[in-house]
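Removed: one protein chain of the complex. Kept in place: all other protein chains.
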Amino acid sequence: MQRKLTLGLASGLVAALLTMTSSVSAQKSATDDIAKYREMIADGNPSELYEAAGEELWKKPAGPKNVTLEQCNLGLGPGVVKGAAAQLPRYFKDTNKVQDLESRLMTCMQVLQGRDPEEMIDAPFQKGPKKDMEAIVAYVVTLSKGDKIKVSTAHPKEKEMYDLGKRAFFFQGGPMDFSCASCHAENGKRIRLQDLPNITEQKGAALGWGYWPAYRVSSGQFWTMQQRLNDCFRQQRFPFPIYGSDVTIALSMYMAKTANGGTVETPGLKR
Amino acid sequence: MNMKITHLKQLLAATGFIFATGLVQTPALAQQKNDPKFNKMIQESFRADGIAALNRIDQDATQKFCSDPKFADSKQGQAMREKIQKMNMDSIKQPSDGKYIGDWKNGERIAQSGRGATWTDTAETPIGGGCYNCHQIDYKEISYGNIGPSLTGYGKIRGYSPEVVTYTWNRINNSKAYNACSNMPRFAHFKLLNEKQMQDVMALLLDPESPVNK
Amino acid sequence: MNQQRRSVLKYSAVFGLMASAGLISTVQAQEWNKAAFEGKGLDDVFKILGAGSPDKSAAVTLNAPDIAENGAVVPVGITTTAKAEQMAILVEKNPSALAAQFFIPAGTDAFVTTRIKMGQTSNVYGLVKADGKWLMTVKEVKVTLGGCGG
Partner (left out) sequence: MADPMRVRAAENGGTVDVKILMKHDMESGQRKDAAGKTIPAWFISTINVKANGKDVFNGQFGPAVSKDPFLNFKYKGAKGDKIAVTWNDNKGDKRTDEATVS
């Protein structure tokens, strides 16, 4: 990206660089201190509280059919939770769709328990049916912690979703002209003191995708990937992305595929 | 079977490498193309919420062009880039009262705030400049981003000449006038900041009394 | 360890006796110190805790970050080489200074870590009561604005 400077300002730039060096060291110590802070809170991730509740919900009969989610197929076969989240999103034959964890869980709730997915889609985050979803997500992703991210684009629908996601990543809109790429397509960038992973590269994508869902310190809430993406779009000043909509799954596919080979560190603990 | 796939991949990788040397722009040009599937996905994936209406995903020419950064940065994209910069430059209005420099204290408040214009805001929520999100400004504020260049000592370094003042005014109004795909929002174009607020931000950068220039 | 246990038992037996004799109430150690938690400034809280003006002491260590990425969660720990019976965390610029206090029975280490909220950059005080005397240490924790701020 070119940043044009008029000639008259070029001389100022040299002076600016000179004054910058002293402040850079102050900034470095500030980011080091933030790293220390994160280390201090790393032990004792409140996600554990959600995970425990989620395990209970997973095994509790619910919905009109009064059935548990224990036979839910997250891609590795009915009832296999361990390692499943590390390979999502993926194509599912029964729905003929590429699904992320949350849209897949909605399918399980609909098919196994007879629950209406619209209720889940319309519910606000952190409340009602979404609260249950969030706990279940915490439980499921914890059982992939430490696994390698392994997402396939072998199926044509998976490849298509990936391509759509890549394009959506660069899609600008809203009154601030933002796209995901405005903040997440360059190395070494920060908003305020928060490092921004470069999601267009494997390392950065793993830093982003690998640590969400996470407990968010600033809100004191456990956030699923859908909520994380929702808040990205909110900050981008976009309209509201529908829960489980294709753009959210496409972006997840793009991030996950780019992150392949990285480690699942979920549930994370974030600012 | 597996073997075959690997072979195929290697083959594809090798041919891709050959292509890449001669045809760097191919994938970029492909993205610039209209894709009904993509358009449908975008149209169907969002809903209006509060002040965040659905027309926010209707792209203008600048947004459309910059959504394909590979093309935008390419040689083929240059003519369009210049056209877009000119269009944005032409939309800039100089201050109606001829005043460029307002109150730096208020400018600092605007620079600090990253609020406004989201679906959790109302039309009455004051929109911040969000300047510290991306720029270092007053050196005393340690929590600043680096997506944009440091603005510490802005006026002290660049001077307070009419050229610097006009350039800065234009940049705050519409950064795309200088760089078609600058990451900086077009504050005047989308009415994110009004004239007075922009004068105040100007003061933060260009009032000799502002802490930025101390 | 057994001996320690026994001494604790003996202590609590005496304590219980005193309680039944009406000398002190057993709930006293348990009852939430409303006055202290509602005390506004540092000095108010010092006074209510009976700490007067505590001496700064190298025997008390406050484990807290120099910068907190978010004021909603600031990890704070106190350790001391003194024989602590009570510890307290105070934040000078919070609406009420006292964030938490702890009672350390014999057999429990003089060590505690918790997480507190801070409205803004402030001095954080770690107080320790040992042998009836209050000691303290202080450290500034910077609270930064983070994220996109929206």
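We call the chains A, B and C, going by the order they appear; numbering starts again at 1 in every chain.
Here is the rule we go by: a residue touches a chain if its C-beta (ideal position, glycine included) is under 8 Å from a C-beta of that chain, and two chains touch if they have at least 3 such contacts.
Just so we're clear, the structure is a prediction, and the values are computed from it rather than from any experiment.
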item: Neighbouring shown chains of the undisplayed chain, as defined at the top; value: A, C
item: Option touching the unshown chain, where C:48, C:82 or C:100 are the choices; value: C:100
item: Where the missing chain touches chain A, by residue; value: 43-44, 46, 48-49, 52-53, 215, 220
item: Chain C, residues in touch with the chain not shown (by the definition above); value: 1, 4-5, 8, 12, 29-30, 32-33, 37, 72-74, 77, 91, 94-96, 98-105, 107-109, 111-119
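As a convention for this text, only the chains that are shown with their structure count from here on.
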item: Identity of the chain that, by mean CA position, is farthest from chain C; value: B
item: Chain at the geometric heart of the assembly (C-alpha centres); value: A
item: Chain centre separation (chain A, chain C; CA means) in Å; value: 38
item: Chain A and chain B: spacing of chain centres that average the CA atoms, whole Å; value: 24
item: Of all residues in chain B, the ones touching two or more other chains; value: 118, 132-133, 142-143
item: Touching two or more other chains - residues of chain C; value: 67, 142, 144-150
item: Touching residues (chain side chain B, partner chain C) in the complex; value: 112-116, 118, 121, 128, 130, 132-133, 142-143
item: Residues of chain A defined as touching chain B within the complex; value: 1-4, 6, 8-9, 12, 15-16, 19-20, 23, 26-27, 30, 160, 164, 167-168, 170-179, 181-183, 185-186, 188-193, 196, 233-235, 237-242, 245-248, 250
item: Chain B-touching residues of chain C, taken from the complex the two chains share; value: 67, 142, 144-150
